[in-house]
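Before I ask anything, here is the structure I am working with.
The complex appears here minus one protein chain, its other protein chains still in place.
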């Protein structure tokens, strides 16, 4: 069924060894866009301390669309936020094309966010008082850099936003807003784009649109996208799906399908239930 | 970035309104204080320019070192007197148009209006100046002519207006010797308003006479004023003045101890000293500016906290797409700068308007001012800078929070827990304790005779610095200490103050009390503004109440007489009036208090006044509180009864001998005879000359001409015979001497700075010229109907126009109304700062509510009614308000008590704490809190429950 055998009776999960090694059989070995080494993140202290990330090792290839799945509280969002430099890690390293994010100060991170990292949130992606075009160009405006008009046109065309550029966010549908967000994330041609439940607030049709566009950006525009989602269907758009649970990676699936992902999720639930019973 | 900031600003505009108002008020006080000072200075300059407008002045060369320490410590120096005969020397100098001594008297004349009442305006004096053509360059006759004798007067236009008199009208002018008929012969105007003073143009010799009577100075003067002819009737330029002064100096005889200075120089000296005196006003206004700006700054901090909190997600988003902290910071700061600019601009306009209003008000009350009170560009810049800086300070911390929060945290909207308040509690308590100690120290210095403490070093300090320093330092420490300590007091205050509400409103009360402790600093800051305002008000209330009570106390316990008569113009009571009163039916005794001028004791003046009294003073008017000796006996025996303060000052004890010197003006027989002889000779010469001319004409055949001349000669003789002999009388002043013993030392507060002697002793020293009646005390015969007696007394003094009859109640109320008048202005300004403090409460509550959106939504979802939500917020606001007010009351009353002790000797014997007034403040504070909660509560309730609780 899957590449990994899963022993429900085992207390610990088999750690995946990273996508790149498994892909040795593939024709092209793509460079690594971003990787985490021994990443840990804790919240709070004492009794109510939460270990959101427990020594995570993972590599993300360039030009790939990766989905990170897992139940609520699994730490998947935390992983993404930390990878993106939006949150600080308690321990471990994050290498973005060789540079260590965990060693950077705020100013360096700021520069990173302007140029090398793009971000798409679940909601509230756009500044309400600006038009779609202004929102898309925001990272460049902040940096004081001039926009690449050709790239801009490409993005706008690819995302189907030609007729919406001068609309404000409240004049756009949810799906359209997310597309503007994607364009904004891509305008600087970042090394990596992080998407946090990008279809979380959308209805089924808009969701499909957005996921499709994400896939196309990877295929046609050669971006690297890492997406967090709890939706197995969304994960099926990706080239690779990682399952997260209790701060660890418990499954790593290339060419995921919705059914496969659901199965994996359920396995994880059963395991968790079994563990909970034991307490 | 700027665009983001500007868009945000537009969106938040309604929030900013309150902040703009606060800044505007603060800046308006700042700018207003400058405008006011400018206006006053300008007024002074103008008046100087027109009233002291001579080109050159001649005065003494040596500065008089005066032992006179009672009057204001102005920077005006006085010089030695110079001989008035120098006028002749000066007149002959080239370029001198006129040289005269301008005589003026103030305070001893009263003009009577058309309707028969005395003309008097609030605080402004009535001045009589000897004016003839050319005496006062800046005065121009608009109608009629100048006065030539005692029964003529020319009026300044304002005086004419106020009195309703026109040229040709007859009225009475009350001279020191009594009222006389006068005719208005002219009206004159000056370019500059005289700030409500009533100026009368008298005939120059009349003015000279009055002046000499009043001051006792004969043949000497302080200043001779010179007008130069060098500029065709216009004021001389500075160079011309200089040149003229130099020439005059050369012409002054050696040994005259006189020197000529330019008019400009004198004007500068005068105006500087007056401006110095008025200088105290500006800092007073600035105090309120500080209060307003203090509150304004944290209103702004709160407002921006709200805005930042609500826009947190936006800032997080900006940060996540690469905005640097500086960029986020600037979007907030830009809004702040905009706000500051708008507020400051409004404040500048408001400040200007405030001064205009004050000028208008003062004109209404009889003190018209023509000074220009426009803010200079520097003033406006200062105002702008102040407003913008305060806004910046207020917004800086919230802006920093927005900028520094890591993006992810910003998205989660976690509220940072407050830093502990313990350090502040410790620091604050120490400061308050030290401040209280300083006040206790001050209090002991004031109330204890001898050494105030048992610590030598402290006593030495007390000696050196007196009560002023500990008072001030104590006040500073306590005020700042309380503000520092306040956050630590929030919880206990909440428990105590919330006890009652929690009892009545079980749930909402409890919630309200707990809410206050969440943001202790914020709660404390809000209460702090109210604290300062209430402290000042209650301190003043205590002082005022004590002042009134002290007066009442004196009057009730001390004053035995039934009536008092005094002059409304605070001048002399004519002797004729005294006689008239004495003859009124039902009067048992009349005690006259006559003030002696220029009396020295052992060569020095006293820091007080000397009075001639009768023994009835102590039996029928005020009983003495004797410290040593027998006051009654002393007065009867011609010994001195000395007030406690003076005795202490001079180190006098009962039995000491003192040599008094005074001045008496008496007729100089020789000089008078000579004057008369001169006049005779003059007339004779004139007549002879005329007769000779007549003869010449007759001889040359001009019979008519000869006739005329002869008639002239005859007229001259007649005139000479009809001359007013008083103008020929020459007086001399002589020093008188008397040696007396100190018979008693008394400690009544009113007598503390007085030396009393009986009439005989006084008359050895002074005479009618140098001593005059300023008050009468009348005791009624037993069994007389006081009401009827009063009517008779009023009738008796009516012809003198300016005398008023007061009974005990009147006496008390005149004092208290004076106190009240001063207080009104202060209360008004304070009310304004309290209004600002209220803004602070509303603002803080609004911020608190916006932070609790989810919580309030939750409460509503589980069944809290709207009324209960309102109630909860109302209780919170009321507790904050009461907290601040209580702190203010305690501090203010404490301050008032200490101040009263310090000034106990100066008329504040009795401590009176107006508990009812303070109680009203407390009740008001509760009402204020309730009102303040209305708007924030409304806002909270307008938000649909769903929006508040829905999960994202």
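Going by the order they are written in, the chains are A and B; count residues from 1 in each one.
Going forward, contacts are C-beta pairs under 8 Å (C-beta built on N, C-alpha and C of every residue); 3 or more make two chains touch, one makes a residue touch a chain.
Basically, contacts and distances are computed from a predicted model.
Between the names "ABC transporter ATP-binding protein", "Protoheme IX farnesyltransferase", "GntR family transcriptional regulator" or "Succinate dehydrogenase/fumarate reductase iron-sulfur subunit", the one given in UniProt for the chain missing from this structure view is "ABC transporter ATP-binding protein".
By the touch rule given at the top, the unshown chain touches A, B in the complete complex.
Summary of contacts with the chain left out: across B:404, B:858, B:890 or B:911, the touching residue is B:858. Touching the chain that is not shown, out of A:35, A:61, A:209 or A:252: A:209 (per the contact rule at the top).
The residue from B:242, B:400 or B:518 that touches the chain not shown here is B:518. Considering B:64, B:166, B:506 or B:604, the position touching the chain not shown turns out to be B:506 (whole complex). With the whole complex as reference, residues 506-507, 510-511, 514-515, 517-518, 854-855, 858-866, 868, 944-946, 949-951 of chain B touch the missing chain. Contact between chain A and the absent chain runs through residues 47-48, 50, 71-73, 159-160, 171-175, 199-209, 212, 230-233, 236, 246, 258-259, 262-263, 265-266, 269, 272-273, 276, 279.
Note that only the chains that are shown with their structure count from here on.
For the pair chain A and chain B, the distance between mean C-alpha positions equals 75 Å. By the touch rule above, chain B contacts chain A in their complex via residues 1, 4, 7-8, 11, 313-314, 317-325, 327, 406-409, 952. Against chain B, the residues of chain A that register as touching in their complex are 81, 84, 86-88, 106-107, 110-115, 118-119, 121, 123-130, 138-139, 142-143, 184.
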